[in-house]
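== subunit A ==
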Amino acid sequence: MADENKDKAITSKRKVGVYICYCGGNISDHVDVEKVRERIEKLPEVAAVRTNMFMCSDPGQEMIMEDLKSGAIDRVVVASCAPSLHETTFRGAISRAGRNPYIYEHANIREQVSWVHHGDKATDKATRLVSMATAKAEQLNPLEPIRVEAGKHVTVIGGGIAGLRAAKDLADRGIKVVLLEKSPFLGGQLASLDQIAPTGDKAADLVSDLAGQVLNDDSITVHTCSEVESFEGYVGNFRLGVKKQPPEMDPEKIKPPGAAGEAAGEFIPFAGVYNGDMPSVPAEFTVETGVIILATGFKSYMPSKGEYGFGEYEQVTTLPELIRSMAENKAAGNLMEFNGRKIRSMAMIHCVGSRQIPGIHPENEGGYLNEYCSRTCCSATLNVSNIIRTSHPGTRIFEFYRDIRTYGRGQEELYEEAARNQVVFLRFEDDASPEVVRNISHSGDFPLMVKVKDTLTFGEDVGAPVDLVVLVTGVEPNTISDLVEMMKLPVGTDRFLLEVHPKLRPVELPISGILLAGTCQAPMDVGEACNAAGAAAVKAAALLGRGYVELDPFVALVDLEKCGGTGECVNACLSDGALNMVDMEVDGQTVRRAQVTPALCLGCGVCVGVCPENAIEVAGWTLKQYEAMVDRIVAEEVTA
Partner candidate 1 sequence: MYNPKDIIELIAGNVGKTRNPFGIPKFMINRWHKDLDMPDKGDAMLFTGLMYQFVPYIEKSTKYLAKFEDTFLEGLIRFAGYVPRYLSGLGLSVITPGGEKKKFNGILQDIAKILMASNVDFFYRPDLDDYSGVLLYDLGDQEGFVQHARYVTGKLKEAGIKKLITVDPHTTYALKVLFPKYADASFDVKTYFQLVDFQSKNGHRHVTLHDPCFYGRYLDLSEVPKKVLTDLNVECVPVRNAGPFTNCCGGPAESISPKLSTEVGDRRLEELNVTGEKIVSMCPICLGNLRKSGADVEDLSTVIAQCLEK
Partner candidate 2 sequence: MTSLADNQSEGKILILATETCAYPGADSVGQAHSSYPANTFILRVRAPALFPEHFYLDCFNKGISGIIIMSCGEECPYDGAYKAMATRLDRVYVMMRQQELDIRRLRLTAICTVCNRAFLNEVNQMNKVVQELGPPQMAQS
């Protein structure tokens, strides 16, 4: 081995160290790791090959660091899982060894080899992928991250509970915040609730409390009736164009606040806190900000016409409507009243617009299914049932459910309380939803009948004659297609915004400096939304804490010797200002050459493809590197 290394030092100028992970069997069960090691050792640029059970573990990283420190190697390739998981881990290890983290290349031999291929083919492919990585590594150069000044400033989009929480958290950490809210009110969907479960807090109190704190905080500027119209920039230096305009409101439904004499900071039921700022003419302004937190929230599912009789029978309503009616009509009495009618018995049908199953539930109008669980509705329904049963003991309640999901602290108690309050539960299977029909054949003057095959009654058909049917509608992400398009936000199959990784980076998006808070990401209750907001705030605070942000160094580099000044790259460039033609002195002559503004360069490489002289490259992702990798794909000797 030692002699071989000496020989290599002569033939190859780079000393690439290769570290192949067993991944505790995840890789080694399908890839003959030791065979890969033997083959890779023969490559000219390779100085050392080592294997480990868990390369990402401390001893694994230690191994790399020691080889770097001893000078045995000067480039690193780790062959393990997907780079999204551990690229930063190993770059970190290289940094700790005192080396530049960009002398690193990753070979993905788990997700793209051992988990999809088997036998010799897996081993061969793994060998090729590693050899491709070493070929690239041979050409890697140290890169320095681009440091950009970042103002201690965050913009929160959305003035619901998560947005308010994030804004206040950041202000308390000494960071200036702009809060943008589309509607004239703060409080979001929480403002349209009454008592929340299971804490028993009044939504009005929570919203008033937090919105009050936000409005009283000098570090926070609140703009209601404001929407983001344009977006540009990068972490630390985002620029948002905001349009503020008088709200479109149905005067029948909502009085324009202020008109009724509401003072700033006052809570208006089912609207939110009015901040005293109502534009009369449209205005536009720009916000320069370091980090953007998206807290765009959710909307309630609207049943389609005919879904459980919705829109067909006037006695069919939704849970949000019921909550509103109850809050507006608090008079006690043996029977609850809804729309002026006394309700002797009512049905609550769970999972309307949630947990939809392809092939069983029809697609919604937009051509999608809500396959997810809306998480909050079970507890919300049980809470409402408990309130009704306590204040209107004559009103009977039947709950039709699939699974009762009272998962959180204090929620199972709501379920038990509902049972003790004589709420009758009926359970239906996924493919046997209850039916809401007009009550004709049965005696009694109840207008509707809810029929179900009740698995709790041993699969018998059971009917509930009722005065009211309440559809427990789930939550859907708010329509923010404009933001999604503008900011290139990733959206999951459930149409909620999609985080990078639910555990590693749960509130982050791939775009550095844009964070998620609350129900724009997934259904959550108030406490969970506030936690998510706190988690986003802490990331923003850490990002901006030092006054500067370090960006990936993967930006365009011009080889001035080759550049012929055609300007093709500038024409092709997608980012305004990232590439410019400038006059400069070369060998005593003034020539026009391309110049890069690194903070604005996206690193997309469009310029690379158009340069007639091959004079421009993206640092860390050069065309030569790719060519070297292709050579390894076709090289016969690699797997020999």
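Remarks
Rule of thumb we're sticking to: a contact is a pair of C-beta atoms (placed from the backbone, for glycine too) under 8 Å apart; a residue touches a chain by one contact, two chains touch by 3 or more; residues count from 1.
Selection criteria: all candidates are chains of the complex that A comes from, given by their letters.
Just so it is clear, the structure is predicted and the values come from calculations on it, not from any experiment.
Any copy counted, the candidate of 1 or 2 that touches subunit A in this complex is 2.
Contact residues on subunit A toward candidate 2 in their complex (touch as defined above): 82-84, 108, 110-112, 115-118, 120-125, 128-129, 132, 488, 490, 492-493, 498, 510-511, 554, 572, 574, 602-606, 608-611, 614, 618, 621, 623, 626-627, 629-631, 633-634, 636, 639-640.
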